[in-house]
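A protein chain is absent from this complex, but the other protein chains hold their places.
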Amino acid sequence: MIWNSLRLYFRYASISFRSQMEYRTSFFLRSIAQFTITGMEFLGLAALFLRFGHIDGWTLPQVGLFYGIVSVAFAIAEAIPRGFDVFPNLVKSGDFDRILIRPRSPALQILGQEFQLVRVGRFLQGMLVLLWSAGRLEIEWTSSAILLIAFSIVGGACLFSGLFILGAAICFWTIESIEIVNCLTYGGVETAQFPLSIYRPWFRSFFTFVVPLATINYFPVQAILNLEGTSGGKLISWISPLAGLLFLLACLQLWRVGVRHYTSTGS
Amino acid sequence: MLLQYRAAAVAGVVTQIFWGIVRTMIFDAFYRSSSGSQPLTHDQTLTYIWLGQAMLLLTMLNVDADVAAMIRNGSVAYEMTRPVDLYTLWFSRALSGRAAPLMMRSIPILVIAALFFGLSAPISMMAGTLFLLSAAMSLLTAAALIALMTVSLLWTISGEGISRLVPGVVFILSGIMVPLPLLPGWAQRLSEILPFRGLIDTPFRIYLGEFHGASAALALLFQFAWLVMLVVAGRLALTRGTRRLVVQGG
Partner (left out) sequence: MNQITVEELTKTFRVARRAPGLWGSVKGLVKREYQDVRALDRISFSIGGGELVGYIGPNGAGKSTTVKVLSGILVPDSGHVMALGKIPWRDRVHYVGRIGVVFGQRTQLWWDLPILESFDLLRDIYSVPEEKYRANRDALIEMLDLGSFLHVTVRQLSLGQRMRCEIAASLLHDPELLFLDEPTIGLDAVSKLVVREFITTLNRQRGVTVILTTHDMEDIEALCRRVMVIGDGKLLSDGTLSDLRASVTTERWLTVDLAEGVPFTAVLDGDARLIKSEGRRFCLAFDPKQVAAAELIARIARSCPVQDLFVENPPIEAIIARLYSQQKLQ
């Protein structure tokens, strides 16, 4: 059953891929533009470090780890569950019925609507930052550390995907408040680019317990950098990206409730 | 219709206040990490940031999607047969598309920022007045840039390339991401020969008093000069572009 769904997803993805490749030059231009914009962002960051030296004790390469993980995770989330981001149009135009009439989970169908390859621009940029930072830092890159980074990226991608799904689910009840979720998504990216410790306590709590941004890069990176004061000890840091996955599952559940609501009230 | 605007504006205000808060905290952390003196004081930076959030729309330089589609599928040819000057049309479209939302967002953001987040008042009445003048020119400059980008689409591929790269460059060289005075020297010099700082940095520095008297007048002059150049460039490009379109048949 899962295999069947995966196969269907890959079919969707390949169709999406091919149709994007048709406009090849446009694709390259947009990817390069993405790469440039995100690249500029990091350069701006670097300029600030040039001027201020460090931020609350964190150096540029250290911040680079945080930044890189979030960037790559977000790029993945922007590429894959893109359909959820544009979901409001679907509901407004009544085309969601067309999805319900098919014998597959609506979430899977929406997931398959679009696979935005263009996000590779941000993906590459994030990777580059990660690699650069990793090189500059004087730490031992054990396989478990690398695995933790990968795990954090996956957890982050799950978390951001969850936010997109959350935004789409809210559309079942009201068209308006999707902006708030956008706020959290894009704002969350900017927030997590820096270590969470620099923010005020209330802000930190929100992004640890409500939208578990802290778990996908702050705790893991602390573990990697072998720093003192990692709350809860090493183990927590290592499994914290799991919170991203749990968040995603919670959002998916809300989505299902939303679909049920839609079918009982019509459009 | 007005109410739809309102909903979008409210949402925009919330988002930008959020960003403003995040940025404030980031710069708070930076400033407490370094005891040396900086080109802008902590308070000045905070003011700069909040002014930036209020005027953020001026840095969102994207071509109107409808117009882009029209150019791409060739129906712009019909527009050209009408007794309307295309450049004026596109310019006013860009202008009106930004003026109203800008008003609706900037005022609440400025009020809230002044009350809660440390946005300080302009350094003097003179500075405040000149700021408004400069900000008005920023709006016009933004429209002129968009108009120029729209015209560049007549050259499809290369035009698209330009239109895609501009936002990234604007992002850093206008001062919206990092206040220009805080960027390294070479970046500042680069920004001086480009029009983008006229969008954000120039009015803000006037507000803060960094430019005053003669330097303010010079900065305003620069803004104006760039505005004129952009409009002229836009019109010239349009003439050549339409000629090209007619020759090639769209």
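We just call them A and B in the order they show up, numbering each chain from 1.
The working rule: a residue touches a chain if its C-beta (ideal position, glycine included) is under 8 Å from a C-beta of that chain, and two chains touch if they have at least 3 such contacts.
Just so you know, these numbers come straight off a predicted model, no measurement behind them.
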| item | value |
| --- | --- |
| Given A:Met21, A:Leu100 or A:Val210, the one touching the chain that is not displayed | A:Leu100 |
| Contact partner of the left-out chain, one of A:Arg11, A:Arg136 or A:Arg200 | A:Arg11 |
| Those residues of chain A which, in the complete complex, touch the missing chain | 4, 7-8, 11-12, 15, 19, 94-95, 97-98, 100-105, 109, 263-266 |
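Going forward, only the chains that are shown with their structure count from here on.
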| item | value |
| --- | --- |
| Sites on chain A touched by chain B in the complex | 25-26, 29-30, 32-33, 36-37, 39-41, 43-44, 47-48, 50-57, 176, 179-180, 182-183, 186-187, 190-191, 194, 198-200, 203 |
| Chain A-facing residues of chain B, complex | 7-8, 11-12, 14-15, 18-19, 21-22, 25-26, 28-34, 38, 157, 160-161, 164-165, 167-169, 171-172, 177-178, 182-184, 187 |
